[in-house]
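Below you will find the structure I want to go over with you.
Now for chain A:
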Amino acid sequence: MSAADDGGRAVRVEGLRIEVAASGHDIVTDVSFEIGRGQVLALVGESGSGKTTAALALLAHERRGVRIAGGRVTVGGVDMFALDKRGRRDARGKLVSYVPQDPGTALNPARRIGAHLIEALEVHDWGGSDQRRRERVAEMMREVSLPDDPEFLRRYPHQLSGGQQQRVCIAMAFACQPAVVVLDEPTTGLDVTTQAHVLATIRRITSAEGAAALYVSHDLSVVSSLADRVAVMYAGRLVEQGSAETIFTAAAHPYTRQLIAAVPRIEVARSLAAIPGRAPSPGSRPPGCPFEPRCAIRIAECRERLPEAAVVGPGHTARCLRIAESKATLATTTPAPIVAGADHAEGIVRVGGLRAYYGDSEVVHDVTFAVARRECLALVGESGSGKTTVSRCVAGLHDGWDGTVTLHDAELPRSARHRTRAMKRDIQYIFQNPYGSLNPRRTVGQSVARPLALLGEDRRTVRKQVAGILERVSLPPQYAAKYPDELSGGERQRVAIARALVCRPKVLLCDEVTSALDVSVQAAIVTLLRELQEDLGLSILFVTHNLPLVRSIAQRVAVMQDGRIVEAGSVDQVLERPEHDYTRRLLADAPRLSDADPAPDPRAVS
Partner candidate 1 sequence: MTKNSPSLRLSRRLRPRGLAGLVAVRIALAVLTLVVVSIIVFASTQLLPGNAAKAKLGKQATRASLTALEKQLGLDQSAFHQYVHFVGGLLRGDPGNSLTSGQPIMADLTPRLANSAFLVLVAAAISIPLSLLIGSVAAVRRDGILDEISSFLQRVLASIPEFVIGLALIALFATSVLQVFPAVSIIPPGSPPWSNLDAIWLPALTLVLVVTPNIALIMRAAMIEVLESDYIESARLTGVPERRIVVRHALPNALAPAFQVIALNLAYLAGGVIVVESVFSYTGVGVAMRDAVLNRDFPTAQVVTMIIAGVYVVTNLAADIGTILVTPRLRTRLA
Partner candidate 2 sequence: TGSGPSTTPSGPASGNPAPTSVPGSSGPSGTPKRGGKLSVAVEGNGLKDIMDAQNDLAKIDQARAVTGWEPLLEFDRDFKLSTTGLAESVEADGRLGYVIKLRKGVEFHNGKTLTADDAVYSLQRLTDPKLGLDGGTGLLSADPKNIKKIDTYTVRLGLKRPDVTIPFGLASYTATMVPEGYKNTGKSWQDGQVGTGPFRLTSFSPGQRSEHERFANYRLSGKPYLDNVTILDIDDPNARMNALISGQVQAIADVPYTQTNVITQQPSLVLFNNAGGGWLTLCMRIDQAPFTDVRVRQAFRLIVDRNQMLQNALGGFGRVANDLYAPFDPAYLQVPQREQDLEKAKSLLRAAGHENLTIDLQTSEVAAGLNAMCQVFAQQAKGAGVTVNVKVMDSTTFNNGFQKWTFSPDFWGTRNYLPQVAQGSLKGAPYNETYWPPKGSNFASLYQQALAEQDAGKQTDIIHEMMREEFDTGGYIIPFFDNLVDAYSNKVGGFQKNRGTLNLDYYGRHFADVYLV
């Protein structure tokens, strides 16, 4: 695989087309890009845009039900699609390797870590001798900052933390010194601190091993610190490509620009701009520009013809007919005053001396806080710090706790089962995962109406109120008849919010309600919550590990570590002048979007 004539390129993808085997609908259409040696290319786009599908084509791998229908992939001078079965197998792991999204399921639970690593070398007969391979494994373990002692290698995957598991996967991917490594959202499941460590590892190892990388992500801020180049994917096509700096500072495509605008910034409070509509799924993609239906600056022509990739600058292309207008009119940042008048005097919910247990272990220790009317309190902290537990205690969903929780000065029984109707009505909970919180067997209308029915409302009122609340969360009334699996993630989360709001609660408990969503959808949900808070005077406890998001939604913030609140205060104060070490570390680890043209560049129009 000596790269004789690849002109310094590790990867070259030309006209890649991938379709659904059964229907022939394109998932990925006409995708071309190159990655230079030692370079990191970020492939970004929202969920379902085809990133994973395209990335796996680098290994000439088709997922079940998917077929590579055209194009060429050359890796290190080798035409991947021309290889026979055996050739592909040899290439995988040796010439091009893969780091999956979820290390928890990607490692065989029945095999030891060492066996995984050794096997990655052994199947390619790397190094020639077992001795040499063992040395290489130890070397790789050090490179990914894991212990290299035999005891650690004898562990099973479940005995490692998520971050450690991901680092094992990375070590496996780089073990045979491949020309290119494909990383598919390797940090999505991890909390910020772990994510920061893994990103640092990737950065270090790519340069140390001299490998090129294709980094797939939907999170622009993660990519900004890592990528040399960025390719933006939308509905199976690359709509824009350029160096990282260009993309973040001078994006040309309306989609890219709006995507950037949807990313919350830790430095400044701003309202997040959502992209209306949703991305077309394979089979329902329009013939013209796929982004046209959602584009703010579309013209008639956009619908008729697919724009060619236009060269915008050196190494920067975009598929858009309206590049100039895009740069001129679409802001990528919208600073806006968001601090509303929270009524600090009136603490509606007060939590005092809360201790929570799972079995015989105490996981929340003496937590005290209050949320006032029309106030949003953000509860932040790394994974496992007890955020969810606290909010579940308040909601009455977890009954292993001591302490007091009061609502309007009335002490709440421990479990929702023992609370009065009014108490249950006043405190509503919105779950992290909109895919899990709606019963797939019940229609949107049924789900939303249920709390009302429990309050004993009659049929007609219920129906009217359901229609009203759906409208309030910007869903058309006919959605009442739909089942959750017909909705997008954002729409589902809106339904969940509607269900929570339908009986006019005083307090909303939101547990990572946006973490399963794309940034553009997250922006819409955050905007909605903010409106509700303003309009209805809601108090919100907003649990998140996403610090930038805190800026955009909360007035006050409490930082949790190992079950204790270590710092609390106004958002500005805590984020700008953190006092506790832990807060500082969290802030340092939070990914930032290397900013961005603050305002439309007037020169670009001409």
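A quick word on the picks: all candidates are chains of the complex that A comes from, given by their letters.
The definition used in the following text is that a residue touches a chain if its C-beta (ideal position, glycine included) is under 8 Å from a C-beta of that chain, and two chains touch if they have at least 3 such contacts; residues count from 1.
In this text the structure is predicted, and so the values were computed from the model without any measurement.
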Result, touching chain for chain A in the complex among 1 or 2: 1
Contact footprint of candidate 1 on chain A as seen in their complex: 56, 59, 61, 63-64, 89-94, 97-98, 100, 102, 105-112, 119-120, 123-124, 156, 158-159, 169, 172, 357, 359-360, 399-403, 414
